[in-house]
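Every protein chain but one is kept in place in this view of the complex.
Chain lettering (A, B and C) follows the sequence in which the chains are written, and residue indices restart at 1 in each chain.
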Amino acid sequence: MAAVGRTCWVIAEGYIPGASSMDTHAMESHETACILNAGERDAHVSLTLFFADRDPAGPYRLVVPAKRTRHVRFNDLTDPERVPRDTDYSSVIESDVPVVVQHTRLDSRHEALALLSTMAFPAE
Amino acid sequence: MAAVGRTCWVIAEGYIPGASSMDTHAMESHETACILNAGERDAHVSLTLFFADRDPAGPYRLVVPAKRTRHVRFNDLTDPERVPRDTDYSSVIESDVPVVVQHTRLDSRHEALALLSTMAFPAE
Amino acid sequence: MAAVGRTCWVIAEGYIPGASSMDTHAMESHETACILNAGERDAHVSLTLFFADRDPAGPYRLVVPAKRTRHVRFNDLTDPERVPRDTDYSSVIESDVPVVVQHTRLDSRHEALALLSTMAFPAE
Partner (left out) sequence: MAAVGRTCWVIAEGYIPGASSMDTHAMESHETACILNAGERDAHVSLTLFFADRDPAGPYRLVVPAKRTRHVRFNDLTDPERVPRDTDYSSVIESDVPVVVQHTRLDSRHEALALLSTMAFPAE
């Protein structure tokens, strides 16, 4: 299958709830950027995070191998710095080959889960 | 009505919760690709699934008749193989005529339902 | 303000839950097509509904006045026929002037609400 998608994507909404009512990995409050690389070449991806009142953080670098998907949890990013909780942010995702990016949040601050998802904006 | 839409769509987020708090068909945790074929010719559709750590699965083949919609549950796909639960995946949906694809998940792991939906990305 | 948007939109996902845990108008399970007409001329809008196993229904006709928004509940459509509950459908929304359409569902089958929303697909 040929590569599909774009090389620059934006998620304007970002917010990791600092609390969770359940402590399993699956049920912890989290934000995810799901990145599909359907093509034949590995994707080298850079994430940059923007905040309300400080300079951007990043780039966070990661690889999405050829013909693989990677659901990146913002909670797990630590290099060059941890993503602050309970803090508004946005993200820009750049890749050297076309990919497709979708944004999802699971909020388990209360026992009743809440979910949101949207395709990211293809900025290129 | 003329055919509307595109012939290649991507859903980067995919995840079927392995548990459900209710066991009716309507309330079981599920993921759906809703495919509308508004045109006059049947749509022959192929789904390919991508994973984090193995080669893609598929193609899964199905028909959406002319002037019909089909809400395809990933839970129900079995040929060539069942879709694993509690596992990250992405999907690429190809059709021989224009269609429109929207992605929805119902998560009933807890009694309080959670829903997400987004239009798929038109990759063509 | 000039007219913004497009003249043909698609919502591939459609499903009105037949049950509600609360019986106020605001909390009844419902599906909505939110239509903004930001321009100076009234929009004459036609909705056509597509199903899995029968011919399409419609057109449903309505007006969105100039510089107004109208949040159309599929639950309230009755002419030419009522929209069936607990039934998969899709919708195509056509207008004689540019509008913008967003799709939302509130599911109150359980006391814990669930919400989904996505921008419709601009098919034109």
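We take it that contacts are C-beta pairs under 8 Å (C-beta built on N, C-alpha and C of every residue); 3 or more make two chains touch, one makes a residue touch a chain.
Here the structure is a predicted model, which is why all the values come from computation and not from measurement.
> In the full complex, which of A:Thr32, A:Ser95 or A:Ser117 touches the chain missing from this view?
Of all options in A:Thr32, A:Ser95 or A:Ser117, contact with the hidden chain holds for A:Ser117.
> Can you list where chain A touches the absent chain?
Its contact residues with the unshown chain are 8, 10-15, 48, 50-53, 55-56, 86, 88-90, 92, 103, 105, 107, 109-112, 114-121, 123.
> Spell out the interface residues on chain C facing the chain that's missing from view.
On the side of chain C, residues 1, 4-5, 26-27, 32, 34-36, 38, 67-71, 100-102, 104, 106, 111-119, 122 touch the unshown chain.
The rule is simple: only the chains that are shown with their structure count from here on.
> So how far apart, in whole Å, are chain A and chain B when each is placed at the average of its C-alpha atoms?
21
> I need the residues of chain B touching at least two other chains; which ones are they?
111-112, 114-119, in rising order.
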